[in-house]
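Of the protein chains in this complex, one is absent; all others appear in place.
Presenting chain A:
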Amino acid sequence: MSEPLLDVEDLRTTFHTPRGDVHAVDGVSLRLEAGRTLGVVGESGSGKSVLGRTVMGLVSSGPGVTVSGRVSLAGQDVHALAPAERRRLWGPRVAMVFQDPMTSLNPVKRVGRHIDEVLRLHLRLGRREARERTVGLLRQVGIPEPERRAGQYPHELSGGMRQRVVIAAALACGPDLLIADEPTTALDVTVQRQILDLVASLSRRSGMAVVLISHDLAAVGGRADRVAVMYGGRLVESAPTSRVFGAPRHPYTGALLASAPRLSAAPHSRLPTIEGRPPDPADPPPGCRFAPRCPRAEAVCRGGAPPLLDLAPVGGHPHEVACRLPLEAESTEVGHGR
């Protein structure tokens, strides 16, 4: 196995609130090699966005927040760097794309300036050189008439075009790692497909690693090499994409897959649901966090946090599951998607 580009070890992000400590990310370890795409899937409150931001270094220890564990990006410990040094990572090493392209662009700044700025600041390009590169980047992300578009304001572009601009800005310095936090949730399905295809093709072309964070298992499915499923701030399952969809081993992953309506199912079929509510992050249940909602749970599940163990056969890709009573390897689930 090659040296991973991203190596996250026992990462914990804790917010200190008046209601008590909220363990948003609670002991997550993962690695990602260059050129690979990792999908991080979870429902709201699972800690997936905080994980992305902590990996990026946007969330770091300070008033009200404690980050422990280690995030190593191309050999550098992100959280051991001084803020000014960490800022130098953003752009050339790691970049992030957020959910809502309207709020991540400045409404009173022309589209081109968002990208010029990145190039001039990080790569010390001159005004004219930066603009040339900007137009090239806009063309690369599939924006028609890039010269004209660069002179427009964000509100003159559609949601899909705006998200392309955000991606162009993120790619401006050729980052090794792109963290995309729900990049298509605010967009229409046909546009969602275009944007995910775009990220996939850019990653293929430049060897950029991608962390794709989403609440939608199916959206991530077609694009990721591996999928990590989060629940209550912890990883519950991490496996090659086809294994997660074809033979999930954690009961939560299985239930999540089953609860999405399928196109192939007959109309009016009842959907299997997950009873109860996600755990309160300020007061999580002891032991396995999914135990109170899990139909398979037994006394042993409430005892202590189940470790993330590799259940894959020897020599296979790791299939890690944090469950004491995992689902059988031969599951009835076939294929992925709906």
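Throughout what follows, contacts are C-beta pairs under 8 Å (C-beta built on N, C-alpha and C of every residue); 3 or more make two chains touch, one makes a residue touch a chain; residues count from 1.
Everything below uses one rule, namely that contacts and distances are computed from a predicted model.
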*Unshown chain, UniProt name, "ATP-binding cassette domain-containing protein", "Acyl carrier protein", "Proteasome subunit beta" or "NAD(P)H-dependent oxidoreductase subunit E"?*
"ATP-binding cassette domain-containing protein"
*asked:* Touching the hidden chain in the complete assembly: which of A:A95, A:L119, A:M161 or A:V321 does that?
replied: A:M161
*Which listed residue, A:L256, A:A291, A:L308 or A:L327, touches the chain dropped from view?*
A:L256
*In the full complex, which of A:E43, A:D100 or A:E129 touches the chain missing from this view?*
A:E43
_Please output the residues of chain A touching the missing chain, sorted low to high._
43-44, 142, 144, 158-161, 188-194, 215-222, 255-256, 259-274, 277, 335-338
